[in-house]
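Some notes on the structure that comes next.
As you look at this complex, bear in mind that one protein chain is not there, while each of the others sits in place.
Coming up: chain A.
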């Protein structure tokens, strides 16, 4: 759904001058306070995901161990104690009915969420860049075939085709791998479109023509002249794919066709929590909160990267502010 919007945003960066220096990029990135905060939050989440076994060992709990003694079976399986059974042993309480430790499940859920999203993004970008370059450099026929094919893929809503694909793959394929593959296979079209149009406009620039005229092959031109220049638009688009992929994984798991139990996943926890929100609200709020914070921090970082890579994004804002002030002072002068 957000594909079109992402494409239109990245479009702004694709004409902008590439590579204004890594140092300048970092300075522009750090100048945005919200981005720094989001980056710290995100780094924390990555740490939590990587250190999941360590953290659960520290808490002394296992994500899949049942604790029937901790839930009130007379009341339908509601966790005993206040706030979903939060205690020194169970830092964030326990799951209703099963009594599994929530902290451990959430922390392991971060692994699934971030792992799937990152790998899917890498594969999406790889397919997109390869096909985009092939379309731009491979001659008229290759361009026609690839572009029409891309149009067909764009016409398919990701969730719909993703659901369809999952239906036909046998259960023997590990779910996280399947989900990653499905997200990657349906979501590369935006990258490919951006790469194709950027490469086409770069192709006519003098320095690329010079490389071609000096006898370089297509591959060498693509690798040494085009790829570095394509980095800015691809990164701009790619960083915003990560939060989108986190949402899609959660959505698929929420619909019951994503990650299968007992592997913990935030989306799946939300589905279960759907029937418990009155008696055990923390069971709903915690995965929802984790999901929200992850997507929000990734989006803010992605936006920050975009602003840092696109000099016009920052200056355009300033132009707007300035002219408004001008209008105000003019108004005052005329009074």
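The definition used in the following text is that a residue touches a chain if its C-beta (ideal position, glycine included) is under 8 Å from a C-beta of that chain, and two chains touch if they have at least 3 such contacts; residues count from 1.
Just so it is clear, contacts and distances are computed from a predicted model.
K.L.:
Write down which listed name, "ATPase", "ABC transporter permease", "Sarcosine oxidase subunit delta" or "NADH-quinone oxidoreductase subunit J", is the UniProt protein name of the chain that is not shown.
P.N.:
The missing chain's protein name, per its UniProt entry, is "ABC transporter permease".
K.L.:
Using the touch definition up top, pick the residue from A:51, A:142, A:165 or A:200 that touches the left-out chain.
P.N.:
The single option touching the absent chain is A:165.
K.L.:
Touching the left-out chain: which of A:50, A:142, A:227 or A:255?
P.N.:
Considering the complete complex, A:255 is the one touching the chain left out.
K.L.:
Among the options A:79, A:176 or A:243, which residue touches the chain absent from this view?
P.N.:
Considering the complete complex, A:243 is the one touching the chain left out.
K.L.:
Name every residue on chain A in touch with the hidden partner chain.
P.N.:
With respect to the unshown chain, the touching residues of chain A are 1-2, 4-5, 8-9, 12, 148-149, 151-152, 155-157, 159-161, 163-170, 243, 247, 250-251, 254-257, 270, 273-274, 277-278, 281, 284, 288, 291-292, 295-296, 299-300, 303, 316-317, 319-321, 323-327.
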